[in-house]
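Before we start, here is the structure in question, set down as structure tokens.
Up next is chain A:
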Amino acid sequence: MTELTFIAQLGIYAMMFVVLAAAVAAVTLRNLFHCALALAGVLIGVAGMYLAMHAEFLAMVQILIYVGAVMTLIIFAIMLTQRLGAGDVAQNNKQSLFGAVAAAGFVVTLGGILWKTPWPVKEEAVTSSFSASDLGESLMTTYVLPFEIIAIVLFAVLIGAIVVARKDAPKGAEQ
Partner candidate 1 sequence: MDQLFVGIKTALLSMLGTFMPDWLVTVHSVLISATGIAIFGPLTMMYLTLIERKVVARMQNRLGPNRVGKFGLLQPVADGIKMLTKEDIVPYKADKLLHLLAPITIVVPALMVFAVLPFGRGMIAADLNVGILYFLAVSSTTTISIFIAGWGSHNKFALLGAMRAVAQMVSYEVPMVLSLVPALMIAGSLSTGAIVAAQAERWFAFTPWGFVAFIIFYLCGVAEVNRSPFDLAEAESEIVAGFHTEYSGMKFALFYMAEFMNTFTISALAATIFLGGWHGPFLPSWFWFLLKTYILIFVMIWFRGTLPRLRIDQLMGLAWKFLLPMALVNVVVAGFWYMSSGVIRTFGSIACLVVAFMVLTALNRPYVPEKREYTFAEN
Partner candidate 2 sequence: MFYGSGVLRGMLVTLKNMIQSYFCKPEDGGLFTSQYPEKRLPEKERFRNFPFLIYDKEPENLRCVACDICAKECPPKCIYIIRDFDTDGKPLKKPKIFDIDLTVCMNCGICEEACPFDAIYMDHEFEISGRERQGSLLYHKDDLLKSNEHFHKIRPTDAAAIDTRRQEDEAKKQAVKKEPPKPPSTAS
């Protein structure tokens, strides 16, 4: 079965490369809609990475929430704030050179540290199977408090977003 794993490794490296390329595109493309689609590519690629790490449930949730909902949100925002087919205006400001240098420096230092540290890889962690039911069970037992808090947070965000983005602000608010 080594050929299969070799092909799988090849596939994962290819996916990584595609995700990085899409990420660069998402950051540097001039037309905002194209870079939103590149972000969608990145999100699907990251979901593929989760699949490679046997976290199927997480991959599906990622696609459902990110690609299904957040991308729709971003595209709605783009549509509302940009004239249809507006000219592609320069997207990055003056300090693009410094930004690049900062990011590159960050990568070099952190990468070096990561590469040298001997990570305590435990064999049985790699092989342990972790299905959606264990996830659900732990969500309901050990992490039930954050689960409830996140519900309240999302509820607050729901109302907050609507109030902020309302077109006809109520009488009192418009000074």
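Couple of notes before you dig in:
Everything below uses one rule, namely that a residue touches a chain if its C-beta (ideal position, glycine included) is under 8 Å from a C-beta of that chain, and two chains touch if they have at least 3 such contacts; residues count from 1.
On the choice of candidates, all candidates are chains of the complex that A comes from, given by their letters.
Keep in mind the model is a prediction, meaning the values are calculated, not measured.
Evaluated over the candidates 1 or 2, chain A touches in this complex the candidate numbered 1.
Against candidate 1, in their complex, chain A makes its touches with residues 1, 3-4, 31, 33-34, 37, 40, 44, 56-57, 60-61, 63-64, 67-69, 71-72, 75-76, 79, 84-85, 131-133.
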